[in-house]
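With one protein chain removed, the remaining protein chains of the complex are shown where they sit.
By written order: A, B and C. Residues from 1 in each chain.
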Amino acid sequence: MPISKPMSLRDQMPPAHPFDDDKLKEECGVFGAVGVENAASVVALGLHALQHRGQEAGGIVTHDFAHGFSSARRFGYVRDNFTDAETMATLPGPIGIGHVRYSTAGSKGATQIRDVQPFFGEFSMGGAAIAHNGNITNALALRKELVERGSIFQSSSDSECIIHLMARSMGKKIPDRMEEALRKVEGAFSVVAMTRTKLIGCRDPLGVRPLVLGQLGDGWVLASETCALDIINATFIREIEPGEMVVASEKGVESHFPFRRAKSRFCIFEHVYFSRPDSILGGRSVYETRENIGRELAKENPVDADLVCPVPDSGTPAAIGYSLESGIPYAMGIIRNQYMGRTFIEPSESIRNMGVRLKLNVNRALVKGKRIILVDDSVVRGTTSRKIKEMILEAGAAEVHFRIASPPTAWPCFYGVDTPQREKLLAATMTEEEMRSHLGVDSLKFISLDGLYRAVGEANGRDPKAPAYCDACFSGEYPVKPADMVEQGFEMNTAAE
Amino acid sequence: MPISKPMSLRDQMPPAHPFDDDKLKEECGVFGAVGVENAASVVALGLHALQHRGQEAGGIVTHDFAHGFSSARRFGYVRDNFTDAETMATLPGPIGIGHVRYSTAGSKGATQIRDVQPFFGEFSMGGAAIAHNGNITNALALRKELVERGSIFQSSSDSECIIHLMARSMGKKIPDRMEEALRKVEGAFSVVAMTRTKLIGCRDPLGVRPLVLGQLGDGWVLASETCALDIINATFIREIEPGEMVVASEKGVESHFPFRRAKSRFCIFEHVYFSRPDSILGGRSVYETRENIGRELAKENPVDADLVCPVPDSGTPAAIGYSLESGIPYAMGIIRNQYMGRTFIEPSESIRNMGVRLKLNVNRALVKGKRIILVDDSVVRGTTSRKIKEMILEAGAAEVHFRIASPPTAWPCFYGVDTPQREKLLAATMTEEEMRSHLGVDSLKFISLDGLYRAVGEANGRDPKAPAYCDACFSGEYPVKPADMVEQGFEMNTAAE
Amino acid sequence: MPISKPMSLRDQMPPAHPFDDDKLKEECGVFGAVGVENAASVVALGLHALQHRGQEAGGIVTHDFAHGFSSARRFGYVRDNFTDAETMATLPGPIGIGHVRYSTAGSKGATQIRDVQPFFGEFSMGGAAIAHNGNITNALALRKELVERGSIFQSSSDSECIIHLMARSMGKKIPDRMEEALRKVEGAFSVVAMTRTKLIGCRDPLGVRPLVLGQLGDGWVLASETCALDIINATFIREIEPGEMVVASEKGVESHFPFRRAKSRFCIFEHVYFSRPDSILGGRSVYETRENIGRELAKENPVDADLVCPVPDSGTPAAIGYSLESGIPYAMGIIRNQYMGRTFIEPSESIRNMGVRLKLNVNRALVKGKRIILVDDSVVRGTTSRKIKEMILEAGAAEVHFRIASPPTAWPCFYGVDTPQREKLLAATMTEEEMRSHLGVDSLKFISLDGLYRAVGEANGRDPKAPAYCDACFSGEYPVKPADMVEQGFEMNTAAE
Partner (left out) sequence: MPISKPMSLRDQMPPAHPFDDDKLKEECGVFGAVGVENAASVVALGLHALQHRGQEAGGIVTHDFAHGFSSARRFGYVRDNFTDAETMATLPGPIGIGHVRYSTAGSKGATQIRDVQPFFGEFSMGGAAIAHNGNITNALALRKELVERGSIFQSSSDSECIIHLMARSMGKKIPDRMEEALRKVEGAFSVVAMTRTKLIGCRDPLGVRPLVLGQLGDGWVLASETCALDIINATFIREIEPGEMVVASEKGVESHFPFRRAKSRFCIFEHVYFSRPDSILGGRSVYETRENIGRELAKENPVDADLVCPVPDSGTPAAIGYSLESGIPYAMGIIRNQYMGRTFIEPSESIRNMGVRLKLNVNRALVKGKRIILVDDSVVRGTTSRKIKEMILEAGAAEVHFRIASPPTAWPCFYGVDTPQREKLLAATMTEEEMRSHLGVDSLKFISLDGLYRAVGEANGRDPKAPAYCDACFSGEYPVKPADMVEQGFEMNTAAE
């Protein structure tokens, strides 16, 4: 396997997923537990509930005093790798953390197992492991400096900087070293870490990525989303605050605020697509927020039609909302093949050519002769949208109206989401009418940015001077300067500044 | 691996699926293609679309004149086994058949790879392969006789009888031998078979299991359901008729009726659960039929409530129908983990204990304080229903009303469906009120058998003298005597006769 | 995988082993045990000791009354497949048989797992398994007839005929059926078989292949060679006689002679190469016989030289004999890489090109400037001999004299040995002087056929009217007509008749 290659940042962007190139991809989910029996099983269940945040690989580290730290990292689903009794027996102890990942900012082409988190380091006072959701926007600069001083990197991941900064810190305790390390790091991060006895969680000052605290018996858990608390029947205590670091152990939970305070800028796309509908964000079910988005969308963009159909499964709550608001009946016009959770490895050509048919089928007898409103969560490249339109017209639909539950996606994300290069984003190069014509549909409408803010609970819409969320993918306004990317020549939306 | 053991039929019934014991399981899907480029890929795609009919294993046989017959049989999903270019290259040729299976009437405990179809036999005039959906009700008697005459069985499958009967036939052509063999066989069968140049399809005289014919370019395909035609963009020609045998080749399609004619008794449960909602049965979308069932259910069993929620995914169309008929809003109160397609292999105990939580999560913030109507397709053992009820009450629902889109399942199926022993069926031992009390819900109502017949299109409901469908699982009236089972002591519903 | 293809017998001859094409290959070893604790482990140890008789694959069948018959068949070495506790636990019982194989007369190209023995059949009175060492010379004709009557073959192996003949027999007991089957079979066979309680062994009337009986505690074992008795510390009782069938059970050992009596024609090449040097044949150590062959060779073909070196490892005992007889010091001039037990799978080209260097290295500092006598057991194609000569000359040897411990191999074997087609045998197309010139050595001498007979104990050499051994590979005189081959056009050495 390749272990080192000079490459530009542009090269490092992973190729889009062959059959899913019309979706953005959350890059990670994190989970940790302390003070619980068989922490590895608790972590595995939590990661299973967070699998939608990263399907490529996962890892778990645990500790007990009889065996020291133990680790397992594997490609593939949690359910396939971290459920059998044999593997779980190799991960003993009452404390553990875990990570699921989609892909990395670091490696070109295939991810290597050494890029799979958690990362582990042995310090003079003992070992520590960390798992990171987000993206470090000054990782290249940090890495260069660390290598010059003698650190040896094992992975191509931006997250490895944190453990090397910790190793070089002169802090006496690991949480102190972690604070020091994270103060040198820019970008978005929700980090879960562990020592032999302590579980540590931390969110960046803007709180771009989610992280929640739960209680399980006498122990504590940290998770990217509340759905991971439900699966283990843990009690949801609260969200970790932007800029907060918590240290949980058998003695309880301590809270620190090691960074300069800043106004929260949570990722609005978590509401639109990334988070699971049964998770709770800001006190409300994500499902209900999405139903609201559908209602707003129906108010802003009504159309006369026979059926409202979701593009499954992510468009479903918004489609139900659209149907409830418009009074047009909801129906499953497109059926998803539930055995298509994962893509094919080096498929034969005739199979690759089937593309979206492997995953979706039109309910032919249902849509024939009908005027169909298709509700989808977003349009990224537009390739899947075109194929769905073709399938539904082939099946005899009379009209096809696309309604999109987010504004046009026109800018890449640098905070932990896998987005195509800007020129591949349909909305970066086309007007709405050009997109409609390109997709070949009867109408195409997006919810407005204000409408989206209303749906997530901002009654007055977006405050352009101090937006409550990070919406860089729609607005091009980046709350943290993507330093490495700007160094490489990326041009931000200066108009918006 | 065990290769032979004396066992009673009762022993041979496979243990219920650990997390899915509240569903009946279709045991097989079949597919065949002739006159197409790269038949193996066409067959693989068809089987992928039929994966819901059997998830345990699959196999494909192809033929071309340069390589002879080729075969591959594997445990697991089609998408994991029959998509890579390397495997597909080992299956050359313009003709092929395939099979997916859930489990067999033959083997106790784990299925062996030698039980995976298609089965192949080399006869003096050339080879033939067959794939069978259904169940042969006189298989034990046939097997005994064949062994006494010197046939060596390789599997524990009832279907292997067919190929041995063909081997011993004195027919000059393979289709003649197949006719002769199938005339000796009792029970339910939809068979797809192939010679070097001919694709053969046949349904039993009652047509219990489905089989459809499609056209793909100049070639022909046979499939259990029309959704398998859609995935390869084939044209749906017609259903194979009960008792019909078709022989398709590059010259076209011939039709024969080798059996004594009988009134059709198609499996009504295909409408309720087995078939995919996007398949077409009897000229109508299965989805629409299920929506109709939901409407009938709402008419027969109304209740005042806040939300109609499906038990995902199989209860969804009936729940939508119930909502449309009742006017009570439809909502996704239970979210399915989409990464839970397959169960765990030897899970650690703490993971096994999570049971249904691994697969389903209640949308906590949504259902809190609400009166919920839960729509499910059927109740088999009732174990999952109990757990769902517990989860939804834990999440704070005010009331829970179960509405079931089929009548009480009180009798085992002997025609190709995996059912528990009769005493494990909740409805075999309890009245409706006892079931309600056992499940601990506010109300529990099933659609009536007449209501179900109306929903599938019989305006006058069920004709008790000549029912249009096989409904033995509800009525105990078996249209073909299950000879081997009766021999073993099974008592049919003689009251009904 | 291919499951059927019309092919000529000539096609069916497996391609020579890439790095071992200068050796004949014994095709099988068989072993059985009854009345012992954990028969599978006993069988596995026996097969491990017989691994030199077949390295490609192996299989074991056992029986106990709690589990019925159990089977495991695998590609690769016994030590890799049949030693771990997990596999062995799947093979319970006090009776079992096993088989190791090199390659088959049946399949072209790669062997399929379904060709790996033992073969198993379920008859009306119970199951039986058989393992066969040898070759059935009328297998094609038998197979054709069996298929016409409705038998379905699962493998391409000639040995499968036996189990089908047994299935069709009307004998009441399995040993009776086996007698009846073996009377229809022509060629060479040492068969080990088992029922639920009986271990059966049988040699063909000429006794071409070896089979011995041993005792282990209260139980009995059958093995191809005595070295397989040593490894389990069993007592060597006697050789099974040509044409004898023994039936061993907890009650003891019965003996039958079901065939017409004939004069023994044991394979003389077992003495030269196939059998292990620590086995006992005809009351004498094979090692001593080979030392004798070396002495005879030195008497017949003396030469003045500095060192006698074996071609390792098979030439070693004859080289020691040559040294003892000639007084020329014995030395290891060629060193064998002991990690080269198995050949490479699809090696890269640069590695394939190294050929014999991967396996052998000349002891450069030792041979430099010396006159070397190289003793090898046989010359088949001569390819390896040429490469060894090149290596030894490159290392600076002054002279190279080849001495071969068998007569020129000029005819293929049809009794269970893998030989190239006749035209590939060096001695079939060249005189001794032509071979010497082709190999480019200073001298090349073979032991005479009479010398070989003297060395194995026939004081008067070979009796041309009634030879004591099968020596068809040297003489072209086939003691059993190879019927299928003659049908295919093979011409025997009629001059010799």
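We take it that a residue touches a chain if its C-beta (ideal position, glycine included) is under 8 Å from a C-beta of that chain, and two chains touch if they have at least 3 such contacts.
None of these values were measured; they are calculated from a predicted model.
Every shown chain touched by the omitted chain in the complete complex is listed here: A, C. Of the listed positions A:F75, A:F123 or A:F490, the one in contact with the omitted chain in the full complex is A:F123. Across the entire complex, the residue among C:P329, C:G396, C:G440 or C:P464 in touch with the chain not shown is C:P329.
Across C:E26, C:E56, C:E179 or C:D230, the residue that sits in touch with the chain not pictured is C:D230.
From the options C:S249, C:S264 or C:N363, the residue with contact to the unseen chain in the full assembly is C:N363. Remark: the residues of chain A touching the chain excluded from display are 1-6, 61, 67-72, 90, 120-124, 127, 144, 147-154, 163-164, 167-169. Considering the complete assembly, chain C touches the hidden chain via residues 37-38, 41-42, 44-45, 48-49, 51-52, 55, 77-80, 83-86, 88-89, 227, 230-233, 276-278, 280, 284-285, 287-288, 291, 313, 316-317, 320, 324, 329-332, 335, 337-342, 344-351, 354, 357-358, 361-366.
Going forward, only the chains that are shown with their structure count from here on.
Counting steps between touching chains, the shortest path from chain A to chain C takes 2. Note: centroid distance chain A to chain C, computed from Cα atoms, is 62 Å. Averaged C-alpha coordinates put the centre of chain B at 51 Å from the centre of chain C.
With touch defined as above, chain C holds no residue shared between interfaces to two or more other chains.
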